[in-house]
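Before I ask anything, here is the structure I am working with.
As you look at this complex, bear in mind that one protein chain is not there, while each of the others sits in place.
And now, chain A:
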Amino acid sequence: MDRFRMIFQYFQSNSESVMNGICGLLALASVKIYTCFEFSCPCLPRYNMAYGLGIMFVPPVALFLCGLILNRQSLVMLEEWRRPQGCRKKDLAVIRYMCSSIMQRALVAPAIWIIVTLLDGKCLICAFSGSVDPEKFVGFANTSPVQVQQLLAKVPCKDDELMRNNTSRKAVSRYLRCWSQALGWSILLILIVAAFLTRWLRPCFNQATLLQARHWSNYIDIEQKIFEETCCEHSRLFAHKCILHFFKSMQQEIKLHSFSLPREGEKAEGEEDLLQGITDQDQMNKLLKMWYYEKPPLDIS
């Protein structure tokens, strides 16, 4: 139990690890969706290519957008990018750092989909079965071009009556799957080498700038969280005061019999401090507008 609590606390405390967690979940979801999805090649001359390439490329785009949507930091980055300058300068390096880290995390699930698709092979067999050279395969060598196209289009469908016992079908299928898996493994190798090089070589370039960018992007994230929490706390106290005022104006003697109000009366002074003198709607609206249009300078000396 203690271990779970520590894990949860760790994930909550560090927003980067929350993002890593979401990225991992989305990658797992990507694999799960692919395995649950019933791939069904149409086995018709022009439809094959569209279907095969569609299944290979459309879901990754949707997964990429999902990765951006679920990542809280993308909102933070957009807000920081679009806010008016006010009293606080904007550091483009910070925004670039946030953008690159968001993009890297959002690209994981689409990359996994594409790699799994290629390693499985069905998509490529479906898309390119009509594009193989029929001369290479005995069963398709001596047929008319139109018929060859029809036959090749039916290669992905094992149970089709024309293809059921056709050995050339298996040859074409193996050939395409071999290409597909080679492509899949190559892409995987390239991506891992690229990630490795990026992480290894990054300290050689601009380490100081990187540290600064990382620190301030973390700061912006935490500042926004704390602002939201403070607003929540403030609205709670505001509501409490409002209701107390309402009750007081209706009934004077309620204090004699209520259990909780006398206690809250003693705490009233502490709460006045927390409310910072903001006690009506116009003042709160002005505060929120000021927070957006003119953020305070990063100087609390």
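Everything below uses one rule, namely that contacts are C-beta pairs under 8 Å (C-beta built on N, C-alpha and C of every residue); 3 or more make two chains touch, one makes a residue touch a chain; residues count from 1.
Quick note on the criterion: contacts and distances are computed from a predicted model.
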Chain not present in the shown complex, as UniProt names it (candidates "CAHM1 protein", "Pyruvate dehydrogenase E1 component subunit beta", "phenylalanine--tRNA ligase" or "Translation initiation factor eIF2B subunit delta"): "CAHM1 protein"
Absent-chain contact - pick from A:103, A:210 or A:231: A:231
Touching the absent chain when the full complex is considered, from A:59, A:121 or A:184: A:59
Omitted-chain contact residue, chosen from A:177, A:214 or A:240: A:240
Positions on chain A where the hidden chain makes contact: 1, 4-5, 8, 11-12, 18, 37-38, 40-44, 47, 50-51, 54-55, 58-59, 61-62, 65-66, 68-70, 72, 74-75, 78-79, 82-83, 157, 159-161, 228, 231-232, 235-236, 238-240, 242-243, 246-247, 249-254, 256-260, 281, 284-285, 288-289, 291-293
